[in-house]
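A single protein chain has been omitted; all remaining protein chains appear in their positions.
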Amino acid sequence: MEKPLMVFQTDFTYKEGAVCSMYGVVKSVDRSLEIITGTHDIPQFDTWSASYRLYQSMKFWPEGTVFVSVVDPGVGTARKASVALTENGYYIVTPDNGSLTHVDREFGIKEIREIDEGINRLKGKDTEEVSIFHGRDLFSYCAARFAAGIISFEEVGPAYPSEDIVRFPILEPTVEDGKISGIFEINDPNFGNIWTNIPLSVFREAGFDFGDYLQLRICHKGEETFSRKLLFHKSFGFEEKGEPMIYNNELMKISLAVSQGSFMEQYGIGYGSDWTVEFSC
Amino acid sequence: MEKPLMVFQTDFTYKEGAVCSMYGVVKSVDRSLEIITGTHDIPQFDTWSASYRLYQSMKFWPEGTVFVSVVDPGVGTARKASVALTENGYYIVTPDNGSLTHVDREFGIKEIREIDEGINRLKGKDTEEVSIFHGRDLFSYCAARFAAGIISFEEVGPAYPSEDIVRFPILEPTVEDGKISGIFEINDPNFGNIWTNIPLSVFREAGFDFGDYLQLRICHKGEETFSRKLLFHKSFGFEEKGEPMIYNNELMKISLAVSQGSFMEQYGIGYGSDWTVEFSC
Partner (left out) sequence: MEKPLMVFQTDFTYKEGAVCSMYGVVKSVDRSLEIITGTHDIPQFDTWSASYRLYQSMKFWPEGTVFVSVVDPGVGTARKASVALTENGYYIVTPDNGSLTHVDREFGIKEIREIDEGINRLKGKDTEEVSIFHGRDLFSYCAARFAAGIISFEEVGPAYPSEDIVRFPILEPTVEDGKISGIFEINDPNFGNIWTNIPLSVFREAGFDFGDYLQLRICHKGEETFSRKLLFHKSFGFEEKGEPMIYNNELMKISLAVSQGSFMEQYGIGYGSDWTVEFSC
């Protein structure tokens, strides 16, 4: 049977040798494993982003793919090191620190196991007393052993109730009096776009569609920071360069952009539950 | 028959999950396809750089390699999504927005086809109403199907005349009265070097050679910003650290550097047709 692909995401960057060490551990377990770099540019310690990025790309991969996600501010402390199996058939090797939040909500976690450090931790190479690099010594090593078929999912370690998984609170959008309210859930930090938690389907049910001119109101901690009518476009190129617009993002969530510019920078907008957004006709 | 390699370049960076989603689509089409990251750090929306970088590295790859280039400010609008076959036997999957300019000039485009979205666009996974991520839903999906042998080049979609390809104007260097004039065509943004459009061969024909001490004059919009005699060195290490110099770059074009420094920063120099350069004895 073909071995599953391994997709990695961390907040390590490539500024030093951490990623290279991790990948070496994988190849030392089984030379034939295929490693794909998802990203090593997750913002530091940002387990919320780790959770969102897993959800963002997971379903585009072949079933059975093993994701290794290491954004781990609590490394070496009591937080669990785990392997989760999702309802749609993917594996995630990760600290259980909130990184499973979005995947759990969107796809469901079928089963989760805590990694048994006695069996599935790297031995030798002067690593036993290292407590700060589970990405190398525990997550990559255990994930590689599992992907290689050396251990079964059961041999990862003991299962624990999926109710115990650490989850961040997630806010759902609301519709009232023709107004759709939500929050900015995350951004696209490269292009400066900002993504709400409002699905296109909610827009549609409220009768909003592409080409509509909608009133947008953004508040930070309850205080209005942006209020303006904007066009809801199919894509960026339909708006003048430098102009703000509403669009449907790649995950079918209502989002904001400046055509060939940065909405976040141009209007000083951030994300998180402090940032509320309201659309009306 | 061996499947061609797939080389990717975009302006997406790794700051969020876009690259990971694209690569997942490829592996879901055909697990055995080999993905190589060319770069995801093309400057945003910079189709000129996309064009130059394709030309810069293409000829070093095995014939038949499939390049996927997604710098696509016009995504979702009327610009064509295409697959080009070059005269020297490479395939390029790209928006037809100027990204083919340098490859067309240097190697020639033998045939170009517009991607048929009815056949070669990703279906399912809640992507049909997404208009802003052709990198995932159209370019990567179609490229993977072609590289996997699922579709032939003809099945990409209808051919169109190569005269219709969008091209940027390219300025050629001139020689007059012992002076060689050109422009700064692009930079090496990492090391701060700046590359002219003047081939080494033009220098040679004018009698300039390594070891010569040449008068260099740089103008921005016609106004002189730099004028100085510099040595034409074989490589950086022959000049003192921090000193400017002339050299022959990796594409056999006359270029400027500061030894272990940045010419662009040290002298405030940029590139584009506004920046003219003149060499004389």
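Think of it as A and B in the order they're written, each chain with its own count starting at 1.
Basically, a contact is a pair of C-beta atoms (placed from the backbone, for glycine too) under 8 Å apart; a residue touches a chain by one contact, two chains touch by 3 or more.
Just so we're clear, the structure is a prediction, and the values are computed from it rather than from any experiment.
Asker: Any idea which of B:D30, B:E111, B:E155 or B:D188 touches the chain not displayed?
Answerer: Touching the chain that is not displayed is residue B:D188.
Asker: Decide which residue listed in B:H40, B:K80, B:R113 or B:R145 touches the omitted chain of the complex.
Answerer: Residue touching the absent chain, from the options given: B:H40.
Asker: So which bits of subunit B touch the chain we can't see?
Answerer: Counting only subunit B, the missing chain is touched by 2, 5, 7, 9, 36-41, 52-53, 56-62, 65, 187-191, 200, 234-238, 247-252, 260.
Asker: At which residues does subunit A meet the chain that is not included here?
Answerer: Touch with the absent chain occurs at residues 11-25, 27-28, 31, 35, 37, 44-45, 73-77, 79, 125-127, 129-133, 136.
Everything below uses one rule, namely that only the chains that are shown with their structure count from here on.
Asker: I need the rotation angle between the copies subunit A and subunit B from a CA superposition, between 0 and 180°, in steps of 5.
Answerer: The two chains, subunit A and subunit B, differ by a rotation of 120 degrees.
Asker: How big is the gap, in whole Å, between where the Cα atoms of subunit A centre and where those of subunit B centre?
Answerer: Using C-alpha averages as centres, the distance is 31 Å.
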